[in-house]
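One protein chain omitted, others in place.
And then chain A:
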Amino acid sequence: MSPKKRMTIHDHAAEASLFKRRALFTFLCVMAMISILLYNLYYLQVESFKDYSTRSNDNRIRVVPVSPNRGLIYDRNGVLLAENRPFYSLKVLPEKAKNLADTLKQLQQVIELSNDEIDNFNEALKYQRRFKPLTLKSRLTEEQVAVFSVNQYKYPGVYVEAGLKRYYPFDGLLTHVLGYVGKINQKDRARLEASDDWKNYAATKDIGKQGIERYYESLLHGTPGHLEEEVNNRGRTIRTLKSTPPVSGQDIYLTIDINLQKKAMEMLAGRRGSVVAIDPRDGGILALVSSPSYDPNQFVHGISGKAYRSLLNDDSRPLINRATQGQYAPASTIKPLMALAGLEDNTIDEKTRIWDPGFWQIPNVEHKYRDWKRWGHGWVDIHHAIIDSCDTFFYEMAYKLGIDRISEFMMPFGFGDNSGIDIFEESPGNMPTRDWKQLKYEQPWYIGDTISIGIGQGYWTATPLQLANATAILANHGRRYVPHLLRAMQSQQTNVPAPVDERPPIVLKDENNWDIVNDSMYRTANKIRFKDSPYKAAMKTGTAQVVSVAQDAKYDAKAIKERHRDNALIVAYAPYENPTIVVSVVLENAGWGGENAGPVAKAMLDEYLLRPKTSGKE
């Protein structure tokens, strides 16, 4: 010790033993504290192991849904109507590209990039992880893909990715049947959430918007698969742990015959109108055409606002499905049915004859209801009345039947109600009743209203599909099928036929009445139109006055005049004895039914019955 220091006396032995006691005490404290640590570790690693294990897996495992391939759509003979085509996008993986700005500049020597595409890309770049690929340009043409592929080595981190998009190879030919798919929007999402299907759409971008695509969405969509991926803390995929492949949607076969569909479109030749062909034996729709149509493919990739507005504002209304939504006065095409109603009601029989002076008057009323033939048909019976389409005969019959019995008789033939076709775009048309008029116009039913109904005018409207369907029931002697487009679906390599929906048949008091009316239609057909056909057909034409298609004042005089012309209609079926096809044709503002709609119907029947049979056709 330094002498400077105050004198201190150390008891070394006592100090040493005091230290030992303290050291022992602290060692016990250390053990106690280590026990606390161990207890806590025990709590974490044994007691809470399950909980933390789950959370650890939640951290590292990401479930990525994989979208299923949409089911394909075929016609009845296996012709592909809707397919999934690869489409190519130019993708950039930012972290692999050496210098993005340079890369973009050099890319432009190979592939044209618009300023919009570059701006969008740069914007998206700000919000994306550098290891996530970004789309630079979508919908590359095959040529662009080829040119880029040759030069790809110059652009590290840039590559072409193929995806699948719906493609309709027949463009506008089937738009009103197939509809189309488009991006899932808020409304679609709400609908899917309501039906608890939303979870199946996690990886799906498109959904059926109209037609078959929408109606059979649940068949076509399929079941998504998923990948379980291990990811790190920045979300980068390290490896795939498990993968459950998606199950493709079911392929479906339609009742449509593509050749018949083509023929109908060809015969319409761009005119406004509709053709529907049904197989009366099961209600399968062979052709359903609404003209003008539009290309559904433009909706698949998102139609531009301009293109959509031009479709919307087109005064020939291409977006309307005329076959199922067009509500036309059926005109004389329903005269056979009116005759049937009269026969069934005993208002007339096959021998009843009336005198037609060219007009008809309600007893004790001045007003003359004119026949189309100014000078009259003379003495007419039921056959004569149908063959020559005598108005007077049916004015009188409607008068005698009255609206109540007419409506009651016509409704089972499908008038005034949805046909039940398997697309959502449908209108019920109108089969007027007293109650309906009171409700709609707050006016009582007048006798005069009934007289127009007798020749298929006035408040009576029907869709071309309804006309075909009613004619099929007539040709079938009362057997009724719900018209439909789905013929079969493919499930695990086997074709499952779609169930045929048959309704209770219409039973007449006198079954002979079917033959009387059908015979009249047969004679009508053989008068001129089908005189030389190798098969026997039956038909009835109609010429409807265009009463009040709302006219915009903007149209020029010529257009107004055109739009005021009569609609030409026809219903026909063949072969007469054992019908396999029923056709209805409506041509807007085309004029006389027989000479305008007739050739279309004949072309359809010829096409269907005389074309060399292809395989698989019944």
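Rule of thumb we're sticking to: contacts are C-beta pairs under 8 Å (C-beta built on N, C-alpha and C of every residue); 3 or more make two chains touch, one makes a residue touch a chain; residues count from 1.
To be clear about the criterion, contacts and distances are computed from a predicted model.
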Name under which UniProt lists the unshown chain, selected from "Peptidoglycan glycosyltransferase MrdB", "DNA 3'-5' helicase", "Tripartite tricarboxylate transporter permease" or "Hydrogenase-4 component E": "Peptidoglycan glycosyltransferase MrdB"
Touching residue (missing chain; options A:Ala16, A:Val63 or A:Leu610): A:Ala16
Interface residues of chain A (partner: the chain not displayed): 5, 8-12, 14-16, 18-20, 22-23, 26-27, 30-31, 33-34, 36-38, 40-42, 44-46, 48-49, 51-53, 55-57, 59-60, 230-234, 238
